[in-house]
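The structure appears right after this line, and notes come after that.
With one protein chain removed, the remaining protein chains of the complex are shown where they sit.
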Amino acid sequence: MQQAFGLHDLAIEDAHRAHQRPKLERYGNALFVVLRTAQMHEEQGDLQFGETHIFVGPRYVVSVRHGSSLSYTTVRSRCEATPSLLCQGPGFVLYALMDFIVDQYFPVLDVLEDQVQALEEDILGAPVTRATTVRIYHLKRHLLEVKRAISPLIDVCNRLVRFDLDVIPEDSRPYFRDVYDHVIRLNEMVDIIRELLASALEANLSLISVAQNEVMKKLGSWVAIIAVPTMVAGIYGMNFDVMPELRSPLGYPLVLTGMLVVCCALYFGFKRSGWL
Amino acid sequence: MQQAFGLHDLAIEDAHRAHQRPKLERYGNALFVVLRTAQMHEEQGDLQFGETHIFVGPRYVVSVRHGSSLSYTTVRSRCEATPSLLCQGPGFVLYALMDFIVDQYFPVLDVLEDQVQALEEDILGAPVTRATTVRIYHLKRHLLEVKRAISPLIDVCNRLVRFDLDVIPEDSRPYFRDVYDHVIRLNEMVDIIRELLASALEANLSLISVAQNEVMKKLGSWVAIIAVPTMVAGIYGMNFDVMPELRSPLGYPLVLTGMLVVCCALYFGFKRSGWL
Amino acid sequence: MQQAFGLHDLAIEDAHRAHQRPKLERYGNALFVVLRTAQMHEEQGDLQFGETHIFVGPRYVVSVRHGSSLSYTTVRSRCEATPSLLCQGPGFVLYALMDFIVDQYFPVLDVLEDQVQALEEDILGAPVTRATTVRIYHLKRHLLEVKRAISPLIDVCNRLVRFDLDVIPEDSRPYFRDVYDHVIRLNEMVDIIRELLASALEANLSLISVAQNEVMKKLGSWVAIIAVPTMVAGIYGMNFDVMPELRSPLGYPLVLTGMLVVCCALYFGFKRSGWL
Amino acid sequence: MQQAFGLHDLAIEDAHRAHQRPKLERYGNALFVVLRTAQMHEEQGDLQFGETHIFVGPRYVVSVRHGSSLSYTTVRSRCEATPSLLCQGPGFVLYALMDFIVDQYFPVLDVLEDQVQALEEDILGAPVTRATTVRIYHLKRHLLEVKRAISPLIDVCNRLVRFDLDVIPEDSRPYFRDVYDHVIRLNEMVDIIRELLASALEANLSLISVAQNEVMKKLGSWVAIIAVPTMVAGIYGMNFDVMPELRSPLGYPLVLTGMLVVCCALYFGFKRSGWL
Partner (left out) sequence: MQQAFGLHDLAIEDAHRAHQRPKLERYGNALFVVLRTAQMHEEQGDLQFGETHIFVGPRYVVSVRHGSSLSYTTVRSRCEATPSLLCQGPGFVLYALMDFIVDQYFPVLDVLEDQVQALEEDILGAPVTRATTVRIYHLKRHLLEVKRAISPLIDVCNRLVRFDLDVIPEDSRPYFRDVYDHVIRLNEMVDIIRELLASALEANLSLISVAQNEVMKKLGSWVAIIAVPTMVAGIYGMNFDVMPELRSPLGYPLVLTGMLVVCCALYFGFKRSGWL
């Protein structure tokens, strides 16, 4: 096939290997485009990436798929449904493919945004646990991977809109500008979700500190409430020969009442000052 | 309507969908402008965004509103009140609309700035609570949304001031430069409020730590003040046959006095060294 | 006055309103410059800002002052003292005004730098208190305001040095380059003071943590020192019929000595390992 | 040798000294390229850097090796195996050397990525220890060193692809673009690994705080569970003459049961509220 279309060695080499970063390269009068596809399996919360390599020549479009990826039959049928646009040549097919792949990221980002929103509600509404921190961490990884797949597309689309004129006809420019616009929006969405996540993380950290403060205050209050009667009991447990209080028949009930009063006073004092 | 004005398919598609990012696009000799409007319902502290899409052609201006937004009748009446400027064509109407929308952000930012100021006073003046952290978080979200609505306008205004000459006549340039100036100021205000918020957050975090330190010192001091007499009482509660102190009639009052003296000494010692 | 000098509507509108950001605008052959002035009332540690708007035309200079600001009589007398330079026209007056205003920031920044230095010594030398955190916060705000007043001047001066040739004669360029140089230095000073403050804040935070660690170690040590004799006393306070130690006349002094020895051992052990 | 090839003094000086940063310089019609080589000794987890200096003239290639580095015999044999490409002159030899050196970084980064992944699993799965923090620190250093070796290569490759035409023939440009592509990917990998590491560090920090919170809650719960019976026992250890409970034969078993019930109640209460 390489010979039939006159493709360059290095492009073929790239097309055989997966794990390329998204890019656009020009070999003679052919374009070589690498894109990353993404799919979110919502039930399992699993994010999978694939790769599509596209060769666009003056009269042909060849696409190579790596990893998990949706079938492109819908793209094909869409192209065949609008023969007037298809007449514009391979440039339009490239647009249809890119548009299809880029639009797949919107539902992925929507799911991620929902997850961040859910996380945020959990953080602000409930005590912080180890699991929350682990979830934040996993969300961050997913966002990093999506960013890595999308951000090089800005440059790719920009070049398609502005240069490489012979493959992309003038009329189809607005279509690529539309893809460019989507890519910009995707990038912005990723950045916003990341900022939200960063804020959630910060809120998480300071809520942990606040919680720790509250735990310590509670702890301290109860220690005080228990320690005071223990001390008093210790004092009246001393074995001195001469301790007049011990002889009085009212001593015991009075001391018990006194303990209760002090404990209650402490309890309500702490309650009022917000320690309990 | 699309046919009457000869608008491009993609622009129409965009105008039907909401949730576009603010942008300026040129289709042939027409401009397509997307703007986000904002309204603050001060009583509920609620921030609502809408969208306005504007088509500006050589002899027409069409605006499409999405979501909550103020009516543009005031803009219309303002335009009709100054027919001399209106003669400058659709460019001036575009200016009037943009000026109206951009100026709506100033009161929004004033409210947000007041909220940050109030927050700041709360943080510096009172003990830190869970509620403060949640408020910081919500303010951050609002600022992020405002930033997202305003920052693309810099680019839009810049292009209106410099390029796209046929729709915007030379004379109305200073007006767009004025809008540009407002947008720059809005962006700067957002940045400053965000920096203030970030400083408030930092202050919040270190005040939490300082508070925790103080709680721990207080706790430690009281533990010491209570533990010492408990220990002494324990010692005189031992059942040894030969404990001369227990026999002495002065033993009990002396030990009680000793305990009191030690407790007071500890109390004032801690007081002086700032632990209590 | 607007008519006498042929000033543009929008510039006049701006001149009436205060709270503009520093900027340089060109209306026809006139320049409109907005500058922010600053004054530090050292006794009260109070920082006040004002605004000066300057119109520079081919044959006139008009200045409008808002808020607190020094009088410009010294500038006027300086200009009149060097008539040879004054002959260079309004450009030189603009330089004299800008130089005067920009130079007012140096003492302000010196005071702020001194405050940061004092703060830093306080942080590194003494225990951290709530007041230190509040001071850091207020210094940050002042620096943010100064930055906001100075940083747009870089752009303003740059444009005065490079463009707008008809108002600023070629010969006075080196003078504006000098102002530009001062502005760059001011910006750098602000950045450095901010970095110092950020470092101070970081040092503050980690010293708080270190202090907390030390408090906890101290607390733990004293708890141990007090808890051990309490436990021993508890054991000999049990009411078993057969406890041989209680019968021995040496029991009490031996136990007391034992307690003392253990306490001292703990005390010096903690001392040696740095916990006390 | 310097005279034979007409090399510049400063280039020779550089070639004698090691510890240059990667760079490309042009002296007359010769190029001087400095590259850093890296080797990972996986068993010891040891990362070693070397340096290679390459002089490329119209008809010669001279390479100087400093520090630990693989032999270039494989490069030589590869070049000799493809005489058709070798005909393209010294430019191709330069490409072969650069490709060989750049490709050595991929396994290094794979090892580092595996280490970060292992670290991450350790952090999220097990209690945080001092050793984890030290490992994070060492990984960071390695990444910093790799970044320092790779990032200047972007600029070097970029210049080889675009300028310096006389030494690098037009046909071999795509090969250098391929090296450039690898360098970009390496840089991206380093950035991603660094971001992962930063996230791991953040997760580490908040997990430490969460763990501290849990320790404190556990501690507090056990203190409460033990303190309550101690207090009760203290009360019944008082020596009042009139304490009716002490006379009842059921007093002791009732009090013991009561203690047990309270302790169990506390235990399960703390268990349910997540403190234990």
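By written order: A, B, C and D. Residues from 1 in each chain.
Just so it is clear, contacts are C-beta pairs under 8 Å (C-beta built on N, C-alpha and C of every residue); 3 or more make two chains touch, one makes a residue touch a chain.
From a predicted model like this one, the values you see are computed outputs, not experimental measurements.
Contact with the chain that does not appear here is found for just one residue of C:Ile12, C:Val64 or C:Ala203, C:Ala203.
Across D:Arg65, D:Arg78 or D:Arg148, the single residue that touches the chain missing here is D:Arg148.
Touch with the chain omitted from the figure is made, among D:Val33, D:Met189, D:Met238 or D:Leu266, by D:Met238.
Among D:His16, D:Arg162 or D:Lys218, the one in contact with the hidden chain is D:Lys218.
Residues of subunit C that touch the chain left out of the display are 120, 124, 174-175, 177-178, 181, 184-185, 188, 192, 195-196, 199-200, 202-203, 205-207, 209-213, 216-217, 219-220, 223-224, 227-228, 230-231, 234-235, 237-243, 274. Residues touching the missing chain, restricted to subunit D, are 8, 10, 20-21, 23, 25, 27, 127-130, 133-134, 136-137, 140-141, 144, 148, 201, 204-205, 208-209, 211-212, 215-216, 218-219, 222-223, 226-227, 229-230, 233-234, 236-239, 243, 245-249, 251-252, 255-256, 259 (touch as defined at the top).
Rule of thumb we're sticking to: only the chains that are shown with their structure count from here on.
The best fit of Cα atoms from subunit A onto subunit B calls for a rotation angle of 70°, in steps of 5. Subunit B and subunit C, compared by their mean Cα positions, are separated by 22 Å. Annotation for subunit D: residues 237 touch two or more other chains. Viewed as a network of touching protein chains, the structure reduces to a simple linear path. Interfaces, counted as pairs of touching chains, are A-B, A-D, B-C.
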